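Below, a portion of the complex is reproduced, with chain positions unchanged.
For reference, chains read A, B and C in written order, and residue numbers begin at 1 within each chain.
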C-alpha cells in the first residue's frame, strides 16, 4: 500500500465472558482483517448484533482483542487510541454539562482557553442546527438533538481518525443529509480516516470510499468489501445513478442472507 | 432471725466505675463471697459514671446503687425518696494537686488557673470550689476542665494542659509516684479531712429507693451485712491482701501503682458503716454553697440515712 | 407538594403534636394499675423534664447570653470536623476509587478503623491534641470521614462506563477526568452522605466535649447531667437540634446550586 495505514486490524478476534461463569466465552468477531488508509472513508454494514460496535471499540483501544493486533499509524496500539474521535452508539453526553459545555469540553481538555472553546463550540452547535439549544442540559433535548451534540463534541476536536457508530441513527432523512455533508466537508479538508457504522446501505454507498460487510454473529467475520467507484463530490441525486443502483443491488444480495442466517445461528449461539 | 429469707434474693446493683478504689468495698464483698454467704445473688452493672447509675435506679432498672452520699441529698431536693443504709467511705478521697512547675503553692494561688476535674458538676468539681470559697475565691476565679478519672487525666497533667487537678486514686498516686505534682489538699486522710471539713464527710454509700427498703427489709439487711463484713475486713487488710482479692485485671496496668494507691486509700473506708451527724452536715454545706436549687430546698438530713440496718449488722457480729 | 405554606403548617403541626405529648406525658399522672400500682407520669419529668421548663431555660440562656460562648465553640468544632472530615473523605474516597490496588490493600484497615469505638479513642485524642478544640474536632472527623468516604468511593465507582469511555476518548487526563466526570457524578452520593455527616459532626464535637473539656454545649450538658438537671440537658439538646437544621439547610442550598443539571426526581405514581 502506498498510502500510510491509519488503522490496521490484523486477525482480530474478540471474546466476551459467557453469561454465567460456567458458560464458555462468547466470541463476537473472529479473524477480522481491515486496513484503513489515511484519508479513506470506510462504511461498515452488517446485521444487528454482529460486532460492529465491538470492532470500533477495539480500534479505539477500549477493548483488548483476545488475539490479533491493532496498529494505529503503523504503531501497535497499547492503551487508548489518542488519535481518534469516537461517537458512541449509546448516549455518552455529560448530563451535568449544558449542550454548549458538552461541545466545548473537547477543546478545553486540549488546553484551549474557556472563552475561545465556547465561542468555537457555539459555532459548532449552529452547524448541527442547535444554536438555540446551547443552554439545555442533555435530558432537556430530544434523541436526535442529543446525537447531534455528540457529533459536534467529537468533530470539534478535529481528530485524524473518526470512529462513528450509527451517528445519524435517530435523525430524519433531511437532517441526515445535512450532517453527512458536514462530515464529508471536514473529511475532505485534511484527509481524515473514517470508520463509519451504519444500517443504511444507501447512506453507506453515498458517503464511503469502501463498504465493508460483516457476517452474522457469533464469530462474525468480514464477508465482503466493495469499493464505491462513484466520483466525488456526490450530490443528493447520486442515489438515482445507475452505478449506485448496481452496487446497491450487489451488496444487498450478499447482505440479505446474513440476517436470516443470523436468526438461525442465534438459536444455538452463546 | 438468720432463718428469715430474703424477699428478693436476686437483685441488681449499679455502680459508676467498679474498678475505682472509691468502690473497693463492693469488690471485696463480691470477691470474698459475702453476698453469697447472705444468700443473695447480686448482679453488678457498671455504668459510665455515678450519675448514670443513679438514673438507672430511678428508672427502675436496678435495685440498689453504691454511689456518692450527696446523691441522696440532691434527690431529696428533686422529690425522689432515696435513702442510704450504710456508709462505705468516710472521706471523699479527693485530692487537689498542682503541677510542681507552676507557681501554685496553696489554694489561694488557684486564681486564674485551669483546673482539671473528673467531670463538670461532679464532686471533684465541688471539692475545689469549696476549698476556694474557704480562701475567699469565687468559682468563677478559675476555669474547669473535665478530664475523667483515667489515664487521660494523668496525661493532661503531665502535658501541662492543666495547672491543677482535683481527682481520685489511682490518678493521684500515679502523679505522686512520678513526682509531677504537689498536694494542696488531701481528703484521703483523717488529718486532711479535719483541715478541710473539720471532720468527716461521707463519700460512697449504699443507697436505694425508700420503697425498696420498706418492701424488702430482710434483703436490705442482708445487703448491709455483706457490706459491713467487707468494711470489717478492710479495717485490718494490707494492700497486698486487697491485691490478692480483687480481680487479676485490676492489677494488670501496674501492680506497684495499684498497691501504692490502695495504701493511700485505705484510710478512707468507713470503719463503722454509720454516717455521723457532723458528716451529713459537712456534705450538705459543701453542696449548698454552689447549688442555688439546693439552697432553696429544705433538706431533712435525717431522711437521707437509715442507720438501723448497720446497727443490727454490728450487733449480730 | 402543595405549596410552601401548607408544608410549613404541617411541619408546625407535627412539632405541636410532639410537644403536646411531651407536655401532657410529663405533667399529668395516669393510673394504669396493670403497669404500676401507683399513678405515674408516662414521661417521668425526672428523665424528660417538661417542655415549658426546657423552653424557658433555653430562652433564658439565650436572653442572658451565657449560651453564645459555648455555642460558638461547639459550632466551630462542628464546622471544622465537618470540613476536615468531609474533605478527607472526598479525597481519600476519590483516591481509593481510582487506585484499585491501594483500595484493596487498605480496605480491611479502613473498615477496622471505622469500627473503633470513638468513646475509647477520646482519651488518645486528648493525649495527642490536648484539651482544646482540636481533640473534639478529631473525634468529629473520625465520624464524618468514614460516612463521606464510603459514599464517595462508591459514587466514583458508579460512573457510567460509556460516559467514562467517552471522556477518555476526548483525551481527558486523570485530573480532567476527576474534575469533569468523577466529581460531578459522585456529587449526588457525596451530598447524600453530607446530610448524615452534618449530624455526626455535631455529635462528635459534643461527645468530645462531654468526655473532657472546659466549654461547649457538650460541657454544659455534662455539667447539667452531673447535678441531675434534666432541663439543662434537654435545653442543650434543643439548641443542638436547632443548629443542625441551620447547617443542614446550608448544605441543601449548596446541593441545589451544584446539581441544577439533574432532571426533576421521578414523579409520584
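Going forward, contacts are C-beta pairs under 8 Å (C-beta built on N, C-alpha and C of every residue); 3 or more make two chains touch, one makes a residue touch a chain.
Keep in mind that this is a model prediction, so the values were computed, not measured.
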{"item": "Subunit formula of the full entry, expressed with the displayed chain labels", "value": "A x2, B x1, C x2"}
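As a working rule, only the chains that are shown with their structure count from here on.
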{"item": "Chain-level touch network, classified as line, ring, star, complete or other", "value": "line"}
{"item": "Chain located farthest away, centre of chain A as origin (C-alpha)", "value": "B"}
{"item": "Chain ID, smallest distance between chain and overall C-alpha centroids", "value": "C"}
{"item": "Rounded Å distance between chain A and chain B, as computed from the means of their C-alpha atoms", "value": "84"}
{"item": "Separation of mean Cα positions, chain C and chain B [Å, integer]", "value": "37"}
{"item": "Cα-centroid distance, chain A relative to chain C, in whole angstrom", "value": "50"}
{"item": "Contacts with two or more other chains, residues of chain A listed in rising order", "value": "none"}
{"item": "Residue ranges of chain C touching chain A (in the complex, touch as defined)", "value": "162-163, 165-173, 176, 180-181, 184-185, 187, 259, 261-263"}
{"item": "Parts of chain A lying in touch with chain C, wherever the complex brings them together", "value": "60, 62, 80-82, 84-86, 88, 90-98, 105-106, 109-110, 137, 139, 153, 157"}
{"item": "Chain B contact footprint on chain C (complex, rising order)", "value": "44, 46-47, 122-124, 126-127, 130-131, 210-214, 219, 222-229"}
